[in-house]
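Some chains omitted; the rest stay in position.
The letters A and B name the chains in turn, as written, and every chain counts its residues from 1.
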Amino acid sequence: MAIDTKQEQLLERLLLHFEIEEFLYREAELLDERKYDEWLEMIAEDIHYYMPMRRNVKFGEWERENTSDESEISWFDEGKVTLAGRVRQINTGLHWAEEPVSRVCHVVSNVQILDVQGDEVRVKSRFIIYRNRLQDETDFFVGKREDILRRDAQTGWKVAKRNITLDQNVLLAKNVTIFF
Amino acid sequence: MVMFQANTLRDMVDLEHGTISREVFVNEEIYQQELEQIFARAWLFIGHESQVPKNGDYVQSKMGEEAVLLVRDRKGALHVFLNTCRHRGMKVCRYDEGNTLLFTCPFHGWSYDTDGRLVGVPEFQSAYHGELEKEKWGLPEARIHNFYGSIWATWDPDAPSFEEYLGDFEQYLRPLFQGDDGRDNGVELIGGVHKWYMPSNWKFPSTSFQSDGAHGSITHRSVNVAAIGPQGDADGGDRHPVRSKWPRVHLEVAMPGLGHSGHFTVEEAGAPYTETWQTQPEIEDYYREAHEAKMKRFAGQKLITGGGGVFPNMVYQGGGVIRKPIAVWHPAGVYTTECWRFYFVDRNAPQEVKDAMRRYYMRYAGPVGLTESDDMENWNYATPASKGTIARRYPYNYQMGLGHEYVDPSIAPGRLTPHRAEQGQRNRFARWLEFMQANNWGDMYPRSGGPKPLGY
């Protein structure tokens, strides 16, 4: 097989891309299978987990479109301690908003590698998360994630930063008790 | 509109026996009557002046189901306008916030000044022959009141003043807008208002929030394992800040005839500071100093702390010294509430304090908050439960503490019960009943000037 340099680079990118897709799909699988503790192991200790609110703004004034993680209220703006707290809460079996637990499906798509810096890879993806619970309560959460994934020689990939863009203004769900 | 007869409503809301029909939470005609009788007449919470600091600033808000604009005009005066063009109704402003000189309608281009006047009509001469009476076709404007920086509005020119509307509840509400050191008008809104839809009748959260102490230990049973409070694990993981040990009276308070109520503590000023931010010394220092300044300011006075609700749909928390969030439960159809949550901080606090509070708010409150996500679940499902043919034959039980109310101005204003009771919920419904029956403000306290109604 005659692989030229350009194709070699392509192949290298492709292998990285595949590794990352595998990682993101496994993450989705753990969440949907409610293996929250295993999921937490995929999360770096210093994660910044962030989902802004979205505003309707004038064309071009995009800097005001998302709430700021420096000075404003968002939907999520937290670290691993809180994520771990959320997991413990569900695991009590008494977190009524998730008891009985929802049927959740994380569909991850459009995985793009934006940038590689040493051990860190900036990855963009799109998600459609379907939540169905009790008899017929149903929500769609649709949007994008921009992650920084960090490769750790010992323990594999970790999510070091997650910036979630939910494509909604008024939240079209009564609450959010799932992970993105 | 078909009006529900007074006696039908009184049968449904039997406060003497502490039962309320499920029907009131699900009946479409009752809901329409609420929009007319309550939301078109009561004083409603709009926002805070810190949202529109500069001339020309505006921000969207709601009154009942309807979109309004809070605007600071070219000269600096505040206004609340219905966000609708007088020509064919299109929203004249479709951005959530911004700054502008004019609101120009995207349909036919009528434009309105920031003080609401219709100032531009395309083809005014060529098509309207100069005859359109522009001065009669400005944006509909509400009466407003600025209460220590918070903005309130009513559509009813006949409504009493906001002070009268609030009555003695002023003493309970005023601390909400005080800085951490107790100075009035000391807060600012953190940017970003949580907004979400909940499939629940607006009265479930509006009649119970901060007057339903009993739900906490069950609804929020799971949250302590997450230790979201400022003290972290220190206090058994309590979701609230550490409670002071200073002697204080816990009271359920209700204002008969006004509909406001809440859960408050009353104490003599002078308590020592309670350690709260164990792991963040710089935050701790700030709050300790603020606390001391506050104790000095109020030395010899009674201090009221807590959370409550201003009739009909504004509620707030104020437990501990630190939390100052508001929720407004906008009606959005008989089965849906559009929930808005505003979060305040002392406007002079250092950024790291603002940040610490901001993070705590996000952990606690709103639809994503670890505490309140469970409230949504219960409020949600209480609504279809009120709908069933058989279920509607079984009124809800509002009897907790019924008959144990007392009045003692030496302790605090209003009717009191010891912690816990449902008198606040009964009282909000007593007011609801008055609003639903009165033909106009002339028939209703405080405007009517008659004796205060009993309340429950």
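Please note the rule applied: a residue touches a chain if its C-beta (ideal position, glycine included) is under 8 Å from a C-beta of that chain, and two chains touch if they have at least 3 such contacts.
Remember, predicted model here, so these are calculated numbers, not experimental data.
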Practice prompt. Counting across the entire structure file, list how many copies of each shown chain there are.
Written response: A x3, B x3
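Just so we're on the same page, only the chains that are shown with their structure count from here on.
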Item to complete: Spell out the residues on chain A that touch chain B in their complex, using ranges where they run on.
Response: 51-53, 55-58, 61, 64, 67-68, 71-78, 82, 85-86, 88-92, 94-97, 169-177
Discussion item. Help me check something: in the complex, which residues belonging to chain B touch chain A?
Written reply: 94-98, 190-200, 219, 221-223, 225-228, 338, 343, 351, 354-355, 358-359, 361-363, 366-368, 370, 372-374, 376-378, 380
